[in-house]
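First comes the structure, then the notes that go with it.
For this depiction, one protein chain was excluded, whereas all remaining protein chains were kept in their positions.
Chains here go by letter, A and B, matching the order in which they are written, and residues are numbered from 1 within each.
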Amino acid sequence: MTAQHFRRPAGGRIDRGRKVAFSFDGRRFEGYAGDTLASALLAHGEQMVARSFKYHRPRGIVGAGSEDPAGLVQIGRGANADPNTRVTEQEIYDGLEAIPQNCFPSLNFDINVLNDLMSPFYSAGFYYKTFMGPPGSWRLFEPIVRHSAGMGVCPAEPDPDRYDQVNRHCDVLVIGGGPAGLMAALSAARAGARIILCEETAEIGGRLLSYPEGAPTLNGKPASAWLDSVRGELAANPDVTLLTRTTVTGYYAMNFIVAWEKVSDHLAPGERDSHLPRQRTWRIRAKEVVLATGAIERPLVFNGNDRPGIMLASAVRTYLHRYAVVPGRSAVVFTNNDSAWAAAFDLAEAGALITGIVDIREAADPGLVERAAALDIPVHLNAVVTATSGRKRLSSVEIAGRNVDTVGEDIGRLTADVMAVSGGWTPNVALFSQSRGQLRYDNALSAFRPGRSVQKERSAGAANGTYGLGACLGEGAAAGAAAAEAAGFAAKPAAPPALAAMEPEPAGIEALWQVPSKLKKPKAFVDLQDDVKVSDLKLAVQEGYRSVEHAKRYTTTGMGTDQGKIANMNAFGILAGALDKPIPAVGTTTFRQPYKPMTIGALAGAHVGETFHPRRGTPMHHWHREHGAVFEPVGDWLRARVYKRPGEDFDAALMRECKSARTDIGVLDASTLGKIDIRGKDARTFLNRVYTNAWLKLAPGKCRYGLMLGEDGMVMDDGVTACIADDHFHMTTTTGGAARVLTWLEDYLQTEWPDLDVYLTSVTEQWAVASICGPKSAELVAALCDDLDPDPESFEFMTWRDAHIDGVPVRVFRISFTGELSYEINISASYGAWLWEKVMAAGAPHGITPYGTEAMHVLRAEKGFIIVGQDTDGTVTPFDLRMDWIVKKNTDFIGRRSLTRSDTQRPDRRQLVGLVTENPSVVLMEGAQIIGTPSEPTPPVKMLGYVTSSYFSPNLNRSIALALVESGGERMDERLYVSQKDGAPIPVTVTETDFLKTAEQADG
Amino acid sequence: MADPRRRSPLAHRAPLTAEGGTLTIAERPLLGRLVLRVDADKGDAAVATVIGAGLPKAVAETALSEAATIFWLSPDEWMIVTAAEAEERLAADLGAALAGIHHQIAVVSDYYTAIEIAGARARDLLSKLTTLDMHARAFKPGEARAGIFAKANGVLFQRVADDAGGGPAFDLAVRWSMADYLWCVVAEAGHEWGLPVEHPVAGEPLFH
Partner (left out) sequence: MFVITCPYCGARDQTEFAYAHEAHIARPTDPESMSDADWAEFVFMRKNTKGIYAERWMHAAGCRKFFNALRNTATDEFLAVYRIGEPMPEVSAEGPATPCGEQPGSGNDAVKIMADDSGGGGR
């Protein structure tokens, strides 16, 4: 382990009492608590941390936060591996293992660096041009491209971590914990508003953490003391939620904001509170928002600008003061504005040798020039950097004079292992733009800034293009007060702290989007993550791309995981130059959510695994589980599909269940059927309008099957409805259609027929239902009920009776979905499990067999009963089902008019028929297409229809199928063919749908 | 005392308490529940004669009497909560009192169960499950609102005020079939404060 040679002897926000050991690229390092991976590596003089995406060029640490373009590593291994983590954001902890990615076999020797030598061939649009054809070639190239261009590797194992989501409402959301954001939060909080303050890094303070200690002072104290007092005030207010390590990643409609909190990522796995999630997503609904997201420094674009050691001037200051690291021993500062000069002075203060300040301008602020002279720093005005050297880190810089847009005379070579670069500042308008606010180009700043707001937000401080510290504090206070006022609170701006010992804040800038070069094709990178050079942007314009959005996609500039935070403004400037248009006329690309990459886990929250989605169980669910049930989802319900006995396979269990329901007794848990209580004097009229058949004369005690259509005439749902009293009905719907049908019925009652006196209430889960079926079922019902004669002669089919079982009230319906003698016993759901046990015990002497939904499907298909949604697909009318008998003739009902439309009257519509195969053991595939010829004709093939249901029927001892077939009703006994994926079509014969009846008739 | 032959949706779930006691969750099983639908103005007086409290008229309002608690569900719909097995009698009495007025009374005691969420962290826990504003300024004692909790619909009622010893208590009424799912989701949301992880009964693999 090497020593921290680049660590300053004192200062910084690190905890020198807590040493932290970690590894990077297989080597061991030591840092302090409070370090990021980047600051700890810089403390050891490590600059190169990654390889670039395309050319595998060495990439160093450029920024000091989420703006860093290319410093991506993988943290940890195996299931816990976290790829594409920014070294400038990841805080170190004991045992942290950082693994370089995008290099093979190692960071220092990467075989794919060959790509760099080939770079002339990998210009803009390389992929588009190369892989346009021949068809299918992408499949060949894709694995190779993916291997060499990978952005880290996704772990194959399930994520072992827990994630969380929280919904929050607030009056004022302040985004950004820098000077402006803190003043906004203080102002709004003092007014009594509910505040959430989100700070992306580990602690509040923003730029105050990147200033030298004591310069400036706030209220006569160092910045850290002022921050302590602010933190204390906010923490003591119960209506303030202060979130650190929390990035606002999305600004959506109506001030809906998503914030992503890294709760545990900064802690060693052993130190993490197992009760806390790893990360948490805050779903915030804010009345008002203050955007205090600061500004991001952008680099200059010059030949050789991607070498490790070339950093943003602001990042240099952050490392110097926040982390007490001197990023280099000899430094050059290269700038087009005044702000970067402070980096030179601070570096000199920290003991680095400044070999030159290179400023492209003819003049800089005189105060700065004087101070440089006082510090013996050579200053080169009207000069540019023309080249850089150093294999894996910067060693020297060549500079020359500038002649407007060309390079002047050589000045010489400066020794430097770090270069602080500044191309000016760009207000961080990503969230403002996500909110659909309109930007305005500001010539004085050479950047876009917020123009017109659309949502209830306001920008403050550097995010608004206001760069001076004093102005930021004041603007933040005003914005916080205004936001609280707008949210309904009497507020006034908090008094900003008095600033003293301020360094001057000169702000002169001369925009220069690309530094002139002596070379025809300089290696001047715009986007350091995606390896986009000036020449790529120019090529895109040459090839005809005019829109900034198209040029972005063609060159991939700004399309990396950093979303071009430092690259985009330069790219727009260069494109504007190439297009010879003003920047505002070129515009910007679209800022999209998320602001930076989020984990899928944080988006999913706790909605994963077993609790991903509700699975609804009936009151008998526990019994089913204990008796070998295999479940299937039906809507959100889990229904027992089949009950496997020990040693039995699925098919054997199914055959047994199907047989038993027709020879002895079967029992089905039918609790999931939708049930609607209908009450009111107009209930009959209502039913008569929503069902296709007649309901006006159904007497109390009787039941009727009904079909519901949409207004388009297509079958929507079906079920049996019982008349309880003249003004009281009990409707059943399909399991999956229950909610839809209730809403649909309410729609008609509330909006079309408010004159009808009808109330509807769902009672689906009030009732548990055991459906008993089979020749011996009457005996069982007789044994169960205290007071019911189940004799089918007197208790007729399609009627219902009130009864009791051991004194518990039940409703028994004589209805059947199998064609067998059946009784459906409805009981209050809390008695459901008790009833089921009771049925099983009483049925045991009769050989009762519980059967699942699969047997139910087979049994109903044997009788040709439809299942809506399986034998219908939303294009099927009652006539298509050949159920003409259920359509009443003389009165209107929903969908009736559509049944006489020319399309629904077509003679060649598909109709439901039975199909039997020649070979009784061949079971057709559901969904298989039906054709008219014994062999597959040449495409296009005329499809006559498709198989909707298909089973092996143990009761008929053969396969059966239902199908929708063109003019099916007129094709009885016709030979058709069912197309196969592999092999010859299967010959079938068209039959009626009631296979049991057909078989009985054949038996004579 | 409810009929022992009855089984509530969460009968298999024992109450859970967080270490430190900032949270408890428990089922409030087998309460009597009715849905009443009637024109508010026409039905108000009749309901008051039976229950001793009139119909609440606006969202979040509830009415409380010795006989029952009435939750507003919609302008013409209320949920009436009463003691276990008192609902049939109450339904009959209401039916008699409302004779001649168009109305509907449906017994829904077994349609729902309630999960009680109590303790200092109850509001924080609930805010993980619902987009309703759970701040004490926005959801007050005695209020009830329907909403979505995780992926289940429910009706949330603050039964015990925040300043009562032990913090606020909420009853979350949820459908029978969703109760076990929601129980597990509530426990997961409370894990941060020490509730154990619970696994849903219907969590098995789906296909053979």
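The rule is simple: contacts are C-beta pairs under 8 Å (C-beta built on N, C-alpha and C of every residue); 3 or more make two chains touch, one makes a residue touch a chain.
None of these values were measured; they are calculated from a predicted model.
Every shown chain that the unseen chain touches in the whole complex is listed here: A, B.
Note that of A:Glu97, A:Asp442 or A:Glu648, the residue touching the chain absent from this view is A:Asp442. The residue touching the chain not shown here, chosen from A:Ala342, A:Ala576, A:Ala602 or A:Ile848, is A:Ala576. Screening A:Ser274, A:Ser794, A:Ser902 or A:Ser921 against the full complex identifies A:Ser902 as the residue touching the chain left out. If you put the hidden chain back, the residue from A:Gln4, A:Asn305, A:Ser459 or A:Thr588 that touches it is A:Thr588. Considering B:Pro75, B:Gly166 or B:Pro196, the position touching the chain not shown turns out to be B:Pro75 (whole complex). Listed here are the chain B residues that touch the chain not shown: 59, 73-75, 77, 131-132, 145-148, 153. Contact between chain A and the unshown chain involves residues 252-254, 256, 285, 433, 436, 438-444, 446, 448, 451-452, 454, 511, 547, 549, 573, 576-577, 582-585, 587-588, 590, 711-712, 743, 746-747, 750-752, 754, 892, 896-898, 901-902.
To be clear about the criterion, only the chains that are shown with their structure count from here on.
For this pair, chain A with chain B, the centres built from the Cα atoms lie 32 Å apart.
The touching residues of chain B, when paired with chain A in their complex, are 2-3, 5-9, 12, 30, 35, 37, 76, 102-104, 106-112, 124, 127-131, 133-135, 137-138, 150-152, 175-178, 180-182, 184-185, 188-189, 191-194, 199-204, 206-208.
On the side of chain A, the complex with chain B involves touching residues 162, 164-169, 194, 275-277, 283, 285, 606-607, 610-611, 613-619, 621-622, 625, 630-633, 636-638, 641-642, 644, 650, 677, 679-681, 757, 759-767, 806, 808, 828-834.
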